[in-house]
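Yeah, one chain of the complex is gone here, protein chain that is, but the others are all in their spots.
Chain lettering (A and B) follows the sequence in which the chains are written, and residue indices restart at 1 in each chain.
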Amino acid sequence: MSEETADFTFELSERELSFDVDEELYALDAIYGAAYLFVDRAYVFLARPAERKVRVRLRSKEATTPEALEALAGEFANELLNSQLRVRIGRSTAALREQYMSRAFFGQQQSSTIAELLAELDAEEMAEEPLEVPVPWAKGSGAEASDG
Amino acid sequence: MAETLHFTRSLYAPEAVQEAARAFGHLATIDVSQGEDDIALVATDIDPEVAHVLLDELANHALVLTVQARG
Partner (left out) sequence: MSTTQTRTLSVVRLPLVEDKLNFFRYGDVAGKKLVTNDTGAWHFLDEASFRDLLAGRVEPGHAHYEALAEKGFLRSGLDLGRFAEKMARKKRFVGQGPHLHIVITTLRCNQSCKYCHASRTNMDRVDTDMSLETAKKVVDHAMQSPSPYINFEFQGGEPTVNMPVLKFIVEYSREKNRYENKQLEHSLVTNMTYMTEENAEWLIDNEVLVCTSLDGPEELHNYNRTWSKEKNAYADVRRWIDYFNRRYVEKGRDPQLWHVDALMTTSRKTFDHWKQVVDLYVELGMHTIFLRPLNPYGFALDTWKRIGYTTDEYLGFYRQALDYILELNRAGTEIVEGTAAVFLMKMLTGDDPNFVDIRSPCGAGTGQVAYNYDGKIFTCDEARMTAAMGNDMFEIGEAGVTSYEAAYGHPTVKAMAVASLQDSLPHCETCWNKPFCGVCPMHNYMTSGDLFGQRPNSPKCKEHYTIASLLFERLADDPDGKLEQIFRRWTLTRPREQGSSCAV
């Protein structure tokens, strides 16, 4: 599997820069995740110029230079890629996490191997029963063991 | 003088925008109107000391609260 490059086109003016980010390529959660990290340095504003597009505007809080703004754009682009990667890792491992979390906090005894787990998950999806993980501090929230 | 900011509903949680408007309410008179696609904030009587950053700061706060609400 080869690595791809992603091009980010941005507009630069005196104190701000803006990107259009395509939701077909980046999850909204990834865009939020990257934007959140910049609220200490920049005023961040999101807008929707078109369907499935998010315009991210970063306005520097301090007086800045074009070079510093470009560096900020580079940082944001990197954070967006990292954020997207994290979202994908999170989503693709969500079922595993639910399993080990429920075992860790509620001691549910279920099958141990990945193959058995995936088979179980498939069966559950077919039965259209979404997994529910009780929040750890809630009393009496689904602590019953289920011997799957 | 009035300043206006439009928050896209599909990007900002309406409660987050309301809460941000409330949080900055001591620095300006802020009217919030809910449209179909966006939420418009109109700020008047802005404290002159913060007038240059008020809406920017409010927008950051609304973004943070939106992200937080997604948990």
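Following the convention adopted for this analysis, contacts are C-beta pairs under 8 Å (C-beta built on N, C-alpha and C of every residue); 3 or more make two chains touch, one makes a residue touch a chain.
Bear in mind the structure is a predicted one, so any value in this text is a computation, not a measurement.
Asks: Name every residue on chain B in touch with the hidden partner chain.
Replies: 64, 67-68, 71
Asks: For chain A, which residues reach the chain that was dropped from this view?
Replies: Chain A touches the chain not shown through residues 1-14, 32-33, 36-41, 70, 73-74, 77-78, 81, 83, 85-86, 88-90, 92-94, 96-97, 99-101, 103-105, 107, 110, 112-114, 117, 136-137, 139.
Convention: only the chains that are shown with their structure count from here on.
Asks: Between chain A and chain B, what is the separation of their C-alpha centroids in Å?
Replies: A distance of 25 Å separates the two centres.
Asks: Would you mind writing out the residues of chain B in touch with chain A in their complex?
Replies: 6, 8, 10-12, 53, 56-57, 59-60, 63-64, 66-67, 70
Asks: Considering only the defined contacts, which chain A positions touch chain B in the complex?
Replies: It is residues 28-29, 32-33, 35-36, 39, 43-48, 54, 59 of chain A that touch chain B.
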